[in-house]
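Only one protein chain is missing; all other protein chains are in place.
Letters A, B and C mark the chains as written, and numbering starts fresh at 1 in each.
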Amino acid sequence: MANSEFGYVRNFEQPDALPPSNWIVVRIDGRGFTKLCKKYEFEKPNDRRALDLMNAAAVEVVRSFVDVVLAYGQSDEYSFIFHESTTLFERRAAKLATSIATAFTAEYCMQWPTFFPADQPLARPYPTFDGRCVCYPKRKILRDYLSWRQADCHINNLYNTTFWNMVLKGGMSNTEAEQALKGTVSADKNEILFSRFGINYNNEPLIYRKGTVVYRSYERNSVQNGEGSRIEAAPPTSKTQLEKERKRKQKATVAVEHVDVIGDAFWEAHPYILASKGGDSSDK
Amino acid sequence: MANSEFGYVRNFEQPDALPPSNWIVVRIDGRGFTKLCKKYEFEKPNDRRALDLMNAAAVEVVRSFVDVVLAYGQSDEYSFIFHESTTLFERRAAKLATSIATAFTAEYCMQWPTFFPADQPLARPYPTFDGRCVCYPKRKILRDYLSWRQADCHINNLYNTTFWNMVLKGGMSNTEAEQALKGTVSADKNEILFSRFGINYNNEPLIYRKGTVVYRSYERNSVQNGEGSRIEAAPPTSKTQLEKERKRKQKATVAVEHVDVIGDAFWEAHPYILASKGGDSSDK
Amino acid sequence: MANSEFGYVRNFEQPDALPPSNWIVVRIDGRGFTKLCKKYEFEKPNDRRALDLMNAAAVEVVRSFVDVVLAYGQSDEYSFIFHESTTLFERRAAKLATSIATAFTAEYCMQWPTFFPADQPLARPYPTFDGRCVCYPKRKILRDYLSWRQADCHINNLYNTTFWNMVLKGGMSNTEAEQALKGTVSADKNEILFSRFGINYNNEPLIYRKGTVVYRSYERNSVQNGEGSRIEAAPPTSKTQLEKERKRKQKATVAVEHVDVIGDAFWEAHPYILASKGGDSSDK
Partner (left out) sequence: MANSEFGYVRNFEQPDALPPSNWIVVRIDGRGFTKLCKKYEFEKPNDRRALDLMNAAAVEVVRSFVDVVLAYGQSDEYSFIFHESTTLFERRAAKLATSIATAFTAEYCMQWPTFFPADQPLARPYPTFDGRCVCYPKRKILRDYLSWRQADCHINNLYNTTFWNMVLKGGMSNTEAEQALKGTVSADKNEILFSRFGINYNNEPLIYRKGTVVYRSYERNSVQNGEGSRIEAAPPTSKTQLEKERKRKQKATVAVEHVDVIGDAFWEAHPYILASKGGDSSDK
């Protein structure tokens, strides 16, 4: 057959399965969002509509990829956490990264009209997102990853909030504000915000200060059917059970919260999110 | 700073730059397109609107990624060829694959209403595409890759054309047609098409038999300004030249053709497509 | 300079640093040892001199690579475990594998005359070993790796002991013995050994049944200076401390034991071997 002469080219595909027993983070980042912000006149320092759209897109991605245990987003980035035991796409890196990134992109484009006015329809170049997989071998390190993103959110937001108040309310030029902030620490920026603009940073909306956590919530169900605590008691083994489990997850409420994930409180309140599958041995 | 405590997690990102002096193919494939075909009642064996949409999306991707020298598509897949000398995204595999795949996805979703009727708007799950990078170390092997995809297009289309004629016009069930075609070779299928349905396969539209080639065409310009033959004579070196080159490419006509790429004719007619950059040494 | 014209070829070297916070196993295997066994008439089923030579080589490798926390050997293979926190050679896989494999090979060749008679000097082809790195993300999985090798040792040794007794004492041909053992389970082999040859397998030498564990032993020191329990209390931080630590390890007694590593007893008796460095967080 004509095909067989050329089939050898398949041998150039390199395997890219990620190592087992590692948490997989797929982080996506908006491509060229600085230009996009200007084009659609996003509000500064934060555009609530743009963040709501990011979160709405993330909710649908979490809903459709049942092996994602949690997602965390801020600014124009989102991190999707696959359970360390996932076998989705045989853990192939390219397939995981492109599937998540294109699903997010499709949602972002299609939901745009829900969040932005009709006189601001999407025009080319359309919003797109690059993505990559990173493996974290231990639960503790995965949590440090999430802490890193949330700390980054805080640092950037404090800076941006101060900067844009100096520019928009304080009448400074961008360069003047930049100069004025050079070398300042958090306390300095808090002080500037409070003394010059009457803003108590800690009263700023949580969505800006903490970013957004998206996860499947079983709490409401638990209350209703009283079986919440047994949900992860035994890993599903048969095919029927796995399918049942998948459907259960697809129907689960997807929670969207702006909470601290650096401390232990969130994790202690939702122990099932990072729970081991199939026994307690996987992280010892 | 709070961030520094967690910054170590960055060390878990693995480098993924593809080796220099290799042609990079980013192939994307529709995810779950069998279901999509049913949902929107795509015509069998080929839905012209769906193929036109694929090609329209590919044209925009080629236009915006100036390092793509050619793209080839058939069915729900598209291959984008980056020149072996590209340094886009420092040749990082994840960035290349996700950028192409999300750009294609965005175009596919946004251009959908241009090709499908208003009573068939996109509904969830939205169309998405997975993608991967493959490196080809020599021009000859890259051409064999394209031949492989085009031979695959031919084989599938001959089968599908015969199968669906047997079902739609011949009144067979899917299972009956499948059984009848088991073990047949190309000549058998050609004969079935001709004797039973009066179809000369070679008169079927080229877009179905050959798939689609998309590339930047400099011919028209050449005629106009008489400098076509010098286009690749010297590689751009300075930053200004590179920027000029990029703009020239973005403005170039993007050709969409349904031609044979297995033989030499196409390549001899467009020698600049796979031409070396910066001297003739790169493929010796 | 002449060199700069060609220096670009360095860009073809791909980075190969192994991900942080993973235990690194370098396993080496004798190349073509079946032929070697015949050439030097190794005793069947086990040649004590050959095993002693393997162990003597391993001791020197463990002594000189202070980041190796334990080695396990059986037959013509040896696994060297690097602590998950090692930064030796920046964790580059090729450098780790080749350094260990060549150090072992040099020791094996140079120590050969100590274990084999003068009328059996090494002749070409000289003994060599291939090697590879494998990453294990958790202590539990690393222990399962060691259990896998030790279980393999047991299974092979039970088979070989039975097989060679049937051949050497039972007068069977190799083929007859092979046939007779087909489909037998452990109990069958134990029974054959006992009833036909009066051998209680459990009384066979431990070195054959369990393989060999090599590790740095701090017990003797501990008894002498009473500080054993504090050895890993704080990770060394300054350069001087690190150097001191390295010297301490180089001077430590290297223990060679034929003990069970599948159960917990060995690990509980030597908790420092797999202890975390720098705090207790690394495996949570």
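Some observations on this one:
Following the convention adopted for this analysis, a residue touches a chain if its C-beta (ideal position, glycine included) is under 8 Å from a C-beta of that chain, and two chains touch if they have at least 3 such contacts.
The model shown is predicted, which means the values in this text are computed figures rather than measured ones.
Taking every chain of the complex into account, the absent chain touches A, B, C.
Remark: the omitted chain is touched by one listed residue; of C:Cys135, C:Leu193 or C:Ile273 this is C:Cys135. Contact with the chain not shown here comes from a single listed residue; of B:Val9, B:Cys135, B:Met166 or B:Val214, that residue is B:Cys135.
One of C:Pro20, C:Gly73 or C:Pro127 touches the chain omitted from the figure, and that residue is C:Pro127. As for the chain not pictured, it touches subunit C at residues 1-3, 5-10, 12-14, 16, 28, 31, 60, 64, 89, 93-95, 97-99, 101-107, 109-110, 122, 124-136, 141, 144-145, 147-148, 151-152, 154-155. Taking the complete complex into account, residues 19, 21-22, 135, 137-141, 281-284 of subunit B touch the chain not shown.
Subunit A meets the missing chain through residues 8, 11-12, 14-15, 19-21.
The rule is short, and it goes like this: only the chains that are shown with their structure count from here on.
The fewest steps needed to get from subunit B to subunit C, moving only between touching chains, is 1.
In terms of Cα centroid distance from the overall Cα mean, chain A ranks first. Centre-to-centre separation of subunit B and subunit C, using mean CA positions: 51 Å.
A straight line joining the Cα centres of subunit A and subunit B is 31 Å long. Of all residues in subunit C, those touching 2 or more other chains are 19, 21, listed in ascending order.
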